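The complex appears here minus one protein chain, its other protein chains still in place.
Just so it is clear, A and B label the chains in written order, and each chain counts residues from 1 on its own.
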Amino acid sequence: MGQVAWKGLFLSLFDYKTEKYVIAKNKKVGILYRVVQLSILAYLVGWVFVVKKGYQDTDTSLQSSVITKLKGVAFTNTSELGERLWDVADYVIPPQGENVFFVMTNLIVTPNQRQATCPESVSIPNALCDKDEDCPAGEAVVAGNGVKTGRCLKDRDSIRRTCEILAWCPVEKRSKPKKPLLASAENFTVYIKNSIRFPKFKFSKVNVLATNNESYLKNCRYGTEHPYCPIFLLGNIVRWAGSDFQEMALEGGVIGIQIEWNCDLDKAPSECNPHYSFSRLDNKFAEKSISSGYNFRFAKYYRDAEGVDYRTLIKAYGIRFDVMVNGKAGKFNIIPTIINIGSGLALMGAGAFFCDLVLLYLIKKSNFYRGKKCEITPGLGGGDTPDQVCCLLLEFPEEKKSFKEHPSFPKMFSGILSLQQCVATTDL
Amino acid sequence: MGQVAWKGLFLSLFDYKTEKYVIAKNKKVGILYRVVQLSILAYLVGWVFVVKKGYQDTDTSLQSSVITKLKGVAFTNTSELGERLWDVADYVIPPQGENVFFVMTNLIVTPNQRQATCPESVSIPNALCDKDEDCPAGEAVVAGNGVKTGRCLKDRDSIRRTCEILAWCPVEKRSKPKKPLLASAENFTVYIKNSIRFPKFKFSKVNVLATNNESYLKNCRYGTEHPYCPIFLLGNIVRWAGSDFQEMALEGGVIGIQIEWNCDLDKAPSECNPHYSFSRLDNKFAEKSISSGYNFRFAKYYRDAEGVDYRTLIKAYGIRFDVMVNGKAGKFNIIPTIINIGSGLALMGAGAFFCDLVLLYLIKKSNFYRGKKCEITPGLGGGDTPDQVCCLLLEFPEEKKSFKEHPSFPKMFSGILSLQQCVATTDL
Partner (left out) sequence: MGQVAWKGLFLSLFDYKTEKYVIAKNKKVGILYRVVQLSILAYLVGWVFVVKKGYQDTDTSLQSSVITKLKGVAFTNTSELGERLWDVADYVIPPQGENVFFVMTNLIVTPNQRQATCPESVSIPNALCDKDEDCPAGEAVVAGNGVKTGRCLKDRDSIRRTCEILAWCPVEKRSKPKKPLLASAENFTVYIKNSIRFPKFKFSKVNVLATNNESYLKNCRYGTEHPYCPIFLLGNIVRWAGSDFQEMALEGGVIGIQIEWNCDLDKAPSECNPHYSFSRLDNKFAEKSISSGYNFRFAKYYRDAEGVDYRTLIKAYGIRFDVMVNGKAGKFNIIPTIINIGSGLALMGAGAFFCDLVLLYLIKKSNFYRGKKCEITPGLGGGDTPDQVCCLLLEFPEEKKSFKEHPSFPKMFSGILSLQQCVATTDL
């Protein structure tokens, strides 16, 4: 017989237990409920699955490598430099061809600087002086080029006197060319090779079209008609970023080249292609503030026959290009699918919860519905009295005003007095 | 008495309201429901907690700094350079030892270039010419080294004529060595020091084993038997990345060194260790396309006694190493734990929802269950008639076919006619 019991127990394990429903023939709430259900369904299908591809497992930890290579030469003919030809090794800094590269488009050259003493540049306020006392020896000039020697000098080609300093002399003259020196940089091209890899899916690709047509890759230029050509004209990049090249070449600036890989690996690999976008990164506010644009100083060091160091100081203006790669790959996976469906259905519960609130508290006749929704256990004497009361009580807290008018108030009162009994009855 | 009422109200606040259940003695659905429950439980425990560590608060915003230092010398003896020894300052570019560094393994040197005129390299198609007219003066050679002067010359050691150009002369001869010059770079070592910090948990660590055994750290080499030694043999790194060093040294390439910190801070800090992986970043497609491998040009600038600049142009082939650090730390936190448990349980509701659908619409006898599931309020005259009808109606929409055959159809019809009444009854 024990076994029989166990058997019964075991069998009963597989009975299905489901909530008992009450039907409220209330069109308002009914419609509300259906609307909520539909909108949740719409959200689940439309947003979670179609838009956000909720059925996919995604990989955003992109492994990327960028190799950049510039091409182009510029010929300049200036008083200080004479006839000069600039090639890649001259104007690209740093030369390694990484994802950040700088193209020099304008420069101020101060040749043959040596460690010596000379008057500070007049353009530096703190260096101006009237007598030697204004130049305490050994003190560094704030935002200046050297250390004061204690004398106040008048530079040959200037009317004002400045402190003499120990520095790399002669100091740089602050005179930016009116027009960019390497204006023709607009026609330079940059070849951007970007190899990516999604480790989770072991998927890798290059932004270079997998063609055997050598000449195409040598001669194409990226554009609307060649969206997958990896060679860009600097002029175009700047224009697409919404700036004017010549103006930028003069002051310098920073351009961002975003490469976006958004791959649906449920489709063919050939569908997974880069999308390029260009933006000006050093933005316009900067114009008003100090050191607008982008420039920096560097020096080439030489040593003369006597073994004395001297250098050529170069203040380089130009455009820095930052290549930024980011991407996302998705592939069907059962786990996120189930989770999304599940949590979507779970939302339905929330919808019902919301409708209950409306039904039980916000609409007229809500008392009635509360009554129906609550279980009525057979009471002592008068039918549904005390528990009905308990039940209503339970649901009441909010509406104190309509309380006294409540039909079953007297009974309720008695019920309140006999809460114990109320329980007792249910215990019956 | 008022108080008593309030007291009652207050007490009743703490009654517990729970759904009323119907038991469907239907093994199919029952088993289905249990299966759903179990799988949700399995998902919650197995996936969310064990695999995904759902009980932990995680920090992925890793602060990392990488310092790299190469060691090794190479001796070369070539016709153009003679006997030469290469040390770190010669072959590492840039020298700073950041997370990206380039080791030069092969190079084409073009010494003593000066600003002058000379015939363009014959390897550039656009430079070939038959007569001076083919070389319009002032025009830059596309993908070339200079600006045309207007003359068509024949270089001494070549049979073909090319345009004369103003450029850094002589121009580079495109002749890559058959075998890498610094083949012995395979034996160079790199010391990678990676310090990380998880700000949220104020936890920091270094990939250098916290040992006082100086000599171990000087002499160990990373490998399966020394997984925490921070010194790597370049040859090994390339091999682990699945490439051949000598081949790569010839053409150049990019290797990614991923350092993965995956730390469970509920365990001892000594359990939090880096995991290294190596991969070839510039991938195989590239071989077919232009500028396969990795190389770039840079120049060393000199000035002769007359103060004229001249330079040595170097086309450097080599291997670029990108050290990429990413990590994740987790530590027990009550909030994510509760949330995960909660949403897991919420999923159960979804399971029930799903089973209801089956029970009420997909199986035989579903009508019967719908009937049970629906409240039957005492009707006017004929027992359960009208509401039963309303109830069934409610549940019907889908199955129009089986509609007419429905046993209680006549009643139902009458019920439909008296929907108002139907409500009325419920209002009783």
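By definition in this document, a residue touches a chain if its C-beta (ideal position, glycine included) is under 8 Å from a C-beta of that chain, and two chains touch if they have at least 3 such contacts.
Keep in mind it's a predicted model, so treat the numbers as computed, not measured.
Annotation: of B:D57, B:D90 or B:D264, B:D90 touches the absent chain (contact as defined above). Listed residues B:G54, B:G72 or B:G235: the one in touch with the omitted chain is B:G72. The set of chain A residues touching the chain not shown comprises 1, 4-5, 7-9, 11-13, 15, 17, 19-27, 29-34, 40, 43, 47, 93-94, 100, 102, 115, 138, 140-141, 143-147, 166-168, 254, 256, 258, 279, 281-283, 285-286, 288-291, 294, 296-299, 301-303, 305, 307, 311, 313, 320, 322, 324, 326, 343, 346-347, 349-356, 359, 373-375, 377, 387, 390-391, 394, 419, 422-423, 426-427. Touching the omitted chain from chain B are residues 11, 13-23, 25, 61, 63-65, 67, 69, 71-75, 83-85, 87-90, 94-98, 112, 184, 187, 191, 193, 195, 197, 204-206, 208-212, 214, 217-218, 300, 302, 305, 335, 338-339, 341-346, 348-349, 368, 372, 374-375, 390, 393-394, 396-397, 400, 403, 412-413, 415-417, 419.
One rule holds in what follows: only the chains that are shown with their structure count from here on.
Rounded to whole angstrom, the centroid-to-centroid distance between chain A and chain B, based on C-alpha atoms, equals 15 Å.
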